[in-house]
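The other protein chains are all here in position, but one chain of the complex has been omitted.
So, chain A:
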Amino acid sequence: MATDTVPGSSQRLDKDTRETLVKVVRHAVLLTWSLVVIFPFYWLASMSLKPPGEANALPPDWIFLPTVYNYIQLVQQSEFVTAFANSLLMVSASVVLVLLIGVPAAYVLSRYDIPMERDVLVWILSSRMLPPIAVVLPFFIIFRELNLFDTRIGMVLMYVSINLSLVVWVMKAFFDGIPETLEEAARVDGATRFQGFRKVVLPAAKPGIFSVAIISFIFAWIELLFGLVLTSFKAVPVTLFVYSFIGSRSIEWGMLAAASMAMILPVVVFLIAVNKYLAAGLSFGVVIKE
């Protein structure tokens, strides 16, 4: 009889065995993926803890005596400390500024009838359409003419220009998802339009705001090209400093690794600090009107 011969063997496994098998495979896949993701970090971290000369040994020494020699060397270089502080200051300022400009702009684009709204949005996005390398020279000339070359303010403005379109686009979509009836309820409840925005809409948009803040921070923090062209001494970002360990004749692997680790730190700290808002999700107490 056909029905007896056809079914594959997997169907013969009882339900418990099948579930266990699925679990094992799932864990194996996840574990492998975790290793793939974590390995570069491990590599970098271990390299930064090796004494000079051992850092780039091939095959690597899997067992070694960790030393903080590279880190001490790093901190003793005043250029590094300056560049690190510079970057932290410039990037943080740019994130605050880009949110101050971008979030209200996104709100207005979402809520008000703007003539040629679509065109305005594309125009904002167009600031990111050209590859950075294509605009770096115009940037350089403009910065020189406006006396912004090698200034922190100049760098902040440059970071804002990189991130503004992202903030506007993401936040516009976010505000679109917040029902307008929320503000209407607030206005009926006695709030002005601005109070409705500040007390009702803005808190509801918090997860979105923190998301774009993190992404903006990262984009600015890892920026290298513009920093290379637009600074020379005073406003040098930390990325440039890290890059300086890659010399034309040799690469200081240990120092490079230690500086890289130091660069990762602020991003991780920032992520942990706002993680709660990201995870909070969007539990609106409302249903979308059909």
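Please note the rule applied: a residue touches a chain if its C-beta (ideal position, glycine included) is under 8 Å from a C-beta of that chain, and two chains touch if they have at least 3 such contacts; residues count from 1.
FYI, contacts and distances are computed from a predicted model.
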Listed names "Inner-membrane translocator", "Cation:proton antiporter", "glycerol-3-phosphate dehydrogenase" or "ABC-type D-xylose/L-arabinose transporter", matching UniProt entry of the absent chain: "ABC-type D-xylose/L-arabinose transporter"
Identified contact with the non-displayed chain, of A:188, A:222, A:251 or A:265: A:188
Selected from A:204, A:230 or A:262 as touching the chain missing from the view: A:204
Footprint left on chain A by the chain that the document does not show: 179, 181-182, 184-192, 195, 199-200, 203-204, 206, 283-289
